[in-house]
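The complex is shown incomplete by one protein chain, all other protein chains being positioned as in the whole.
Each chain gets a letter, A, B and C, in the order it is written, and its residues are counted from 1.
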Amino acid sequence: MIRIEPREKISNSSTVLIPIIAAVVSLLFAAIPLLAAGANPFVAYVEMAKGVFGSVFAISEMLTRATPLIYTGLAAAIAFRAKLWNIGAEGQLYLGAIAAVTVGSGFFDLPAVLLLPLIIVLGGCAGAAGMAAPTYLKVRFGADEVVTTLLLNFIIIIFLQMLLEGPLQDPMGLGWPQSAPILDQGMFPPLIDRMRIHSGLILAVLLAVIAHFMIKYSVWGFKLRAVGENSAAAKHAGININRSLFGVALLSGGLAGLAGVSEVAGLKGYLTADLSPGFGYAGIVVAMLAGLSPLGVLIASVFIASVFVGADSMSRAMGISSFLADLVVSVSLLCVLVGGFISKFKIVRAGTGKRFK
Amino acid sequence: MIDILNILLTDSFWAASLRIATPLIFGVLGALICERSGTLNLGIEGIFVVGAMCGWMATWLGAGLWGGIIVAFICGAFFGLIHAVLTVPLGLSQHVSGLGITLFATSVSYFTYRTALPDVASPPRIEPFQPLDIPVLSDLPFVGLVLFQQTALTWLALLMVVLVWYVLNRTNLGLAIKAVGDNPNSVDAQGLSVYAIRMWAIVIGSALMALGGAFLTMSAFDAFFFGMVNGRGWVCIALVIFASWRPGKALIGALLFGAFDALQVRLQTEMGAFVPGQVFLMAPYVLSIVALVIAARSADYPRALLTPWFKGQR
Amino acid sequence: MEASTVLRLKGLTKRFGPILANDDITIELQKGEVLALLGENGAGKTTLMNMLFGHYLPDSGNIEIKRTDDNLVPLELGDPSAALAAGIGMVHQHFTLAENITAFENITLGAESLFSLRRNQKKAQTKIKSIMSHSGLDAPLDIPVGKLSVGERQRVEILKALYRDAHILVLDEPTAVLTPQEADSLFSNLRRMTNQGLSVIFITHKMREVLSFSDRLVVLRDGKNVGSMKTSDASEKKIARLMVGSETQKVSSKRIKPGGPILSLNEISVAGQSKRDSLHEVNLILNSNEILGIAGISGNGQNVLADLISGLVAPDRGSIVLKGVAIENISPFNMIKSGFGRIPEDRHRQGIVGGLSVSENMIIERLDDPQIQNFGFLRSSVINKNAKTLSEKYDVRGPGIDQASRLLSGGNIQKLILARVFEKQPEIILANQPTRGLDMGAASEVQKHLIEARDRGGGVILISEDLDEILGLADRIVVMRDGKLHDAISNSREDIGLMMAGDST
Partner (left out) sequence: ADKIKVAAIYTLPVEQQWISRIHKALNTAASRGDIEYVYSENIANTDYERVMREYAEQGMQLIVGEVFGLERAARKVAKDYPDTAFLMGSSFTPVAPNFSVFDNWIHEPSYLSGMVAGAATSSNLIGMVGGYAIPEVNRLMHAFMDGAREVNPDVKFLVNFIDSWYDPPKAKESAFAMMDAGADVMYAERFGVSDAAVERGVKAIGNVIDTSGDYPGTIMASAIWHMEATIDKAVSRVADGSFEAADYGQYSFMAYGGGSLIMDESLMSSETAAAVKAREAEILDGLFRVNVNDARPTSDN
């Protein structure tokens, strides 16, 4: 018989080593589909590395993919800290994007110094509103937010399709369900010429650092942690739970909204209903991998983005089905999850004795 | 209003509702069993895909329809087992593991499918389950069409509702599942294995979810397509809560959703000229939220949901 | 007749990280014996019993048990089902009941095969009925446990153990939530069963129970077995010396003259979800320099009253008047601001945020204090210094002030709460079951602080099911029954006990 017990002390070397080992193991697992598809795994690993780190372009692409994950990862991390299960980052992302194109595509013809901040603020507000509604339903009616936020994702995306065929449709778009483009001065300035990486990344990193300090050192963060750990005791101690929850909800929704702003005003320029390939859901994974730590979110986003971009590019180089990319991402996700477990727990063998009956 | 009434009175509408509800019934029952034992299984969306792919693929390779169903069941159980190992003895985050399983199950299915059939313009078809044609019953007015011209899988789903209800409410096993989802210590102190009960619940629950997927490719349609699960798994997660974790209510929830969906199709067709089509597409989801808000007060969570339990720790 | 050994714990050792919870403990239990296991909070009593029952796996040592007439045989360790099969029944310190199923279902859970197609309810019913009449323990069987009172749950726990044909029964603080009368009847029932061959180990902090009901006692200190004696040779003093290694004296309160009224509840009514959490036209006056004891059997409305004074529920009718001014906005925050200090009943769930550190829990009620925060940011140096000072002053012992507070033992958690509450010198203190489950040392520490607060000029509302505690501390006693308050007609144990039970008129 075996037993699982927490490790007395988590050694420094294991916190570094175990994720690395997990990554290696996940690569070994990835060899199975590679072999099944008749490819040489070693060549594949080299191609994968090249796909992420092989050039400035590759690195920039990886960071571009990581950018929205940072926002949605932060959104989930903050909400989950307060045990507010926001599964609706996907929908909130679209709300942010909707706000961004609504104000950014010519409604206000402002100079860049005004327009971009306006887009950011309104996009954040839209996302925040998207989380405020389910939080209200939770607080007022006790409606479970996992369900409401999940269902809202579908509703918002369908609503978006309606807008894109109606008021938001680009009159110059030849009937395509897409919005008019955001004005040039409303776009996040690019970071490198001729590459997609944009300053939305800077904002994301900045927000992660701010979130880290707020959670750790501010009264607001203290309350958030107290509510999340034990809301009954927090209430007893005079903390206004509802106010805390709403604060967290607005922030979480706002961050998810910014993911939409960053994608639409940083990358694509206009809005379509397929803006996000599931960034909202991936954000949950990122947040949990990061142990709900804002700084951890930065690392986890880069990790997920690297694996995806690397595996995707490798599948192309090797002529294997590009569904391989998601497969490798999911396998490494599960491996890292188990790795995190191994660094915190140990498995011990139990003694034996006589059994009655 | 008259339109809606007319629609509600037709047997074909209710037959469609039950048809649309069938995969949801499997899914919501599966999710219900998992959650009753204390584990959220967000792997459901991916397990649907696995069920759809494997059931169909097995049948296509010659396993026969029921052979395909068994394969789907086993494949669902396998991915359930992964989730079970990760979340029960290892106690890892149920959210991440679940989403990870969804991604993993989906990508494995897609990759396998594509590697097996690299170049198909349209996927091969199987001979799917046919509507049961029960001599006298099928010809009865109204219920004949609604109930007795469904496929065997729909009947299996209805049977599962009864079975799950019976197990939960009339057997010791059901007692143990309910108890372990409320307070694992209660089960542990009675000498039962919390791990075993939870893991089996997840494995069996996931296998049921896979049947929901298999229905899509083996009864509702006769081929596998990427993306054809189309969020049905997520809907089940919502329906479980709507159902307050009760099999009977789960059936009602699934039927309601099916009815909204069937109504949506019919209204969109008739009134599409006046109202944007998306309004109707949204309706099932909006109404689900409304129903939840109304039902929320009475929803009592399995208290141990989402909380991992370790032996010998307090 | 020479008693025979039915159980032998040999050299059991258990470590939790740095804590040596049990250190080479050896204990024997004789047939038909009632053995009391004593020790301070954190001494390792529960840990030892959890190893016996298979919840914990010992690091070393073994357990031998006698089933029928043969020799002692080793017990498979680390598996509750083995312990159950060997005839060990355990009533846990913290309830192990599923609240969503009935008492009957909790009792029979796991006794039959999981895979039988039907539940054999008849036979089980009869068996439980017969155990009930044998043991005198009674509880409603057919409603979900979530709806039972704490006392009822405790009895279900014991029934559960007896149902599995236990011949060794372990009771971990079974009376912490029972009234004295309930406890008395529990022990007399147990005595009856030991005469029929049952052996009992029970853990308690109440000396009265040890002295009047046990045959022998074993004392643990810091995880070691520091002594064992026949109860007939023991005295309260002797035991205390063994437990703490020195003598402690019982707190006794010198009466002083109460001052004027500082708090009054006027005609307060609360319509709760059930009878258990409703109040009916409650009038109460608390004076300064006074400890007001509220006696009563749990489930008679004490918790709503506590919630009301904590600001968690607002009255449907009536008013709370603080020094002549009615409190307008009733919320926990405003109650703290107005000078209330509260020691909640359930310290784990309501008292501390287990995931936050000790130092953070010490300031959780004064987050808006400018000493604690600067422009919305916490001043960690001040907070740490505060925690260090308070930990010393109130003797909060644990793994460290920066560690999660859930790692503290029950007694130390209570001290943490005391430190937080008393340091603010509140005018009005609500103490709800403040010494429940605490050892003597910790309990007298709490009581001393309550008296100190009174002597300083504060008013204390003491809600307790421990009648001895109320009789010892309170300056005035009221009895709570069915959501109403009744003035005690006298301060005699019998009269109050009768009023609690509802026979006063």
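Simple rule for what comes next: contacts are C-beta pairs under 8 Å (C-beta built on N, C-alpha and C of every residue); 3 or more make two chains touch, one makes a residue touch a chain.
Everything quoted here is computed from the prediction, not taken from an experiment.
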Visible contact partners (per top-of-document touch definition) of the missing chain: A, B
Residue of B:63, B:81, B:265 or B:287 in touch with the missing chain, whole complex considered: B:265
Selected residue (touches chain absent from view) among B:228, B:252, B:286 or B:305: B:228
Contact with the hidden chain (one of B:19, B:178 or B:198): B:19
For chain B, residues in touch with the removed chain: 10, 12-13, 16, 19-20, 110, 114, 119-123, 125, 216, 220-223, 225-228, 230, 261-262, 265-266, 268-273, 277-278, 281
Touch residues of chain A, complete complex, unshown partner: 57, 61, 64-65, 158, 161, 165, 173-178, 181, 194, 196, 263, 267-270, 272, 274-277, 309, 312-313, 315-317, 319, 321-323
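The definition used in the following text is that only the chains that are shown with their structure count from here on.
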More contacts between chains, B-C or A-B: A-B
Chain A-chain B separation of Cα centroids, rounded to whole Å: 27
Multi-partner residues of chain C (at least 2 other chains): 57, 78-79, 82, 85
Chain B: positions in contact with at least two other chains: 311-312
Contacting residues of chain A [partner chain B, same complex]: 3-6, 33, 36-37, 80, 85, 137, 141-144, 146-148, 150-155, 158-159, 161-162, 165-166, 281, 284-285, 288-289, 321, 323-324, 326-327, 329-331, 333-334, 337-338, 340-341, 345
Contact set on chain C toward chain B in their complex: 50, 53, 55-57, 78-85, 90, 92, 94, 96-101, 105-106, 108-119, 160, 164
Chain B residues within the chain C interface of the complex: 170-173, 175-176, 178-183, 185-193, 300, 302-303, 311-312
